[in-house]
Each structure stands twice: as structure tokens, then as C-alpha cells.
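Working notes, beginning with the structure itself.
All protein chains but one are shown at their positions in the complex.
Labels for the chains are A and B, by order of writing; each one numbers its residues from 1.
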Amino acid sequence: MDMKVMENIYLLVIVTLISVVQNAFFAQKVEKECNSQNIKTSTLERVSCASRNCMDLYPTFLAVMWCAGLCLSQAPAAFSGIIYLVVRQKYFVGYMGQTSQSTPGYLFGKRILCFLFLMCIVGIFNYLLISHYGSDYKDYVETITSAASALLLIP
Amino acid sequence: MDMKVMENIYLLVIVTLISVVQNAFFAQKVEKECNSQNIKTSTLERVSCASRNCMDLYPTFLAVMWCAGLCLSQAPAAFSGIIYLVVRQKYFVGYMGQTSQSTPGYLFGKRILCFLFLMCIVGIFNYLLISHYGSDYKDYVETITSAASALLLIP
Partner (left out) sequence: MDMKVMENIYLLVIVTLISVVQNAFFAQKVEKECNSQNIKTSTLERVSCASRNCMDLYPTFLAVMWCAGLCLSQAPAAFSGIIYLVVRQKYFVGYMGQTSQSTPGYLFGKRILCFLFLMCIVGIFNYLLISHYGSDYKDYVETITSAASALLLIP
């Protein structure tokens, strides 16, 4: 692929690669628990449940992140993606350490997915505005988005 | 990303966003059932099973829709995607309302996925024809596809 396309997606590709490494880490954990056939089946159940919850949301996350990166700008999208992966890591580790009575919720990282979702909508809205009225708000929007993505760090 | 790329994918992005909203709706349903720990565990089982079946096919659907949109034309692909989402919603609601004796099948929306799949094949075939023989049937094909996608409405 030529360089112009790469310029717009390389950060997204890097985040995708990190998420793949994380997936491999989760799968490794599940496999290790499967192989160590000891009495604590609750551990296996919890690990496999945590892994499943993570994997269920994975295509959604990828789709939203790539759409946000393509529609608006890649740097904030990739940054949110990184934070999402950190949250996911926390969720997985928290799930494994806990007793089954107090499992965390099914969903996690809602705020980040909402932010990426809003980025997509803003991007499409921006595109429609440009194509119909010819005015370009994209630069303003990108600046605001970059600033807003920093707010995600606040827990 | 520049405007030329956006022009070719913005409908696909919109459908992807709608599907993300639907995924969030499904996940919310599952979470609500998980939290309300009442006696009806069959409801939880059914909801989570319906959600799982939907999520299992989600990457496949996304991949086929985007390929069809990129290879041939985006409007029929996005239209089929919308119909697929409607079918999925119906499937999910139908699954929840039913007793466990008569659950619907594992698969749904087969016809729409087949249609998108055919669109991909036609698009690739068209591309190969153009690159080897230099003739362009794309305009005819797009017209036929747009007409055919209306036929999907017939239940």
C-alpha cells in the first residue's frame, strides 16, 4: 500500500497489534488453566468467563476504533484504544483475583467506547456538512477531540 | 482521512455504528438479567444464548458487509446491513420471548449474508475482468445490485 494511506492508519495498526498481543495473553491464561487440571475449577470458570466477556466486545471495539480513526483523526482514536486496552487488562486481572460472589459487571470501558462512538458521529456529521455546505470544521473538531481524549484519563 | 475515501465508506460507517448500538443494547439486556438474580435462570440463559449467537456472527457480518461495500458499491451493502440488523433484532426479541422448548435456530439472516457474499464475488469478478480485459461492467452491475437489494424486503 502506498505511503499516503499508511500515514493515516499506522497508529491504529499499532493499537490493533497491541490488542492482539493482549488477546494472546488472555488465551494463554485460559489454556494454562485448562491444562492444570486441579480441583479449583472455579478458577478456570472465572478465567474463561473473563476471557469470553473480553472477546465478545472485541469486534465492537475494533470496529468503533477504526471508524473513529478513519472518520475523524487517528491520534485521539489510537489514544482511546490504548486506554481501553489498559481498562480491559485491569478488568481481566480483577476478574481473576476475585471470588465468584462478587464478579464485576459484564460490561467495562463503556465510557471509552462512548467517546469513540461520539467521535464517529462527529466525523460523519462533519463529512456531511462539508459535502453539502462546503465549510470545513474538521480542524476545530480535531483539536477539541484531542483535548477531550485527555479527559478520559480521569478515572 | 481525506474526503475522497470518506465518500466511499460513510454509509458503511453509519451501519457499523448502528450495529454497535445494537450490540450495546444486547449487552445491556444480558447485564440486567445477570443483576436481577431471581429464580428465572432460564431467562438469563436464553438471553445470554441469544446474545452469544448474535455476537458469534457479528465479525462475519462486518467483514462481509465491508468487503461488499468496498468491492462493489456501498449503498446496497449498507441497505442490506440495515435489514440484517432488523432481522437480528427480531431474532433476539423472539429468542427472549420464547420458551426453551422451541428456540429458533442457531443461524439467522442467512439470505442477507448470502446476498452480501454474492456482491463480494461479483465485485471481485468484475475487478478481475476489468484488469485483464479492460471492459467495465461495474455500472450495470451496480444497477442490478441496487434493484436486487430491494427484493430482500420480501420476507
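The rule is short, and it goes like this: a contact is a pair of C-beta atoms (placed from the backbone, for glycine too) under 8 Å apart; a residue touches a chain by one contact, two chains touch by 3 or more.
Note that the structure is a prediction, hence the values are computed from the model and not measured.
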Full-complex contact with the absent chain, from B:Leu44, B:Leu70 or B:Val141: B:Leu70
Footprint left on subunit A by the chain that the document does not show: 1, 3, 5-7, 9-10, 13-14, 16-17, 19-20, 23-24, 27-28, 30-31, 34-35, 52, 55, 58-59, 62
Chain not shown, touching residues in subunit B: 8, 56-57, 59-60, 63-64, 67, 70-71, 105-107, 113, 117, 120-121, 123-124, 127-128, 130-131
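Following the convention adopted for this analysis, only the chains that are shown with their structure count from here on.
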Centre distance in Å when subunit A and subunit B are each reduced to the mean of their C-alpha atoms: 21
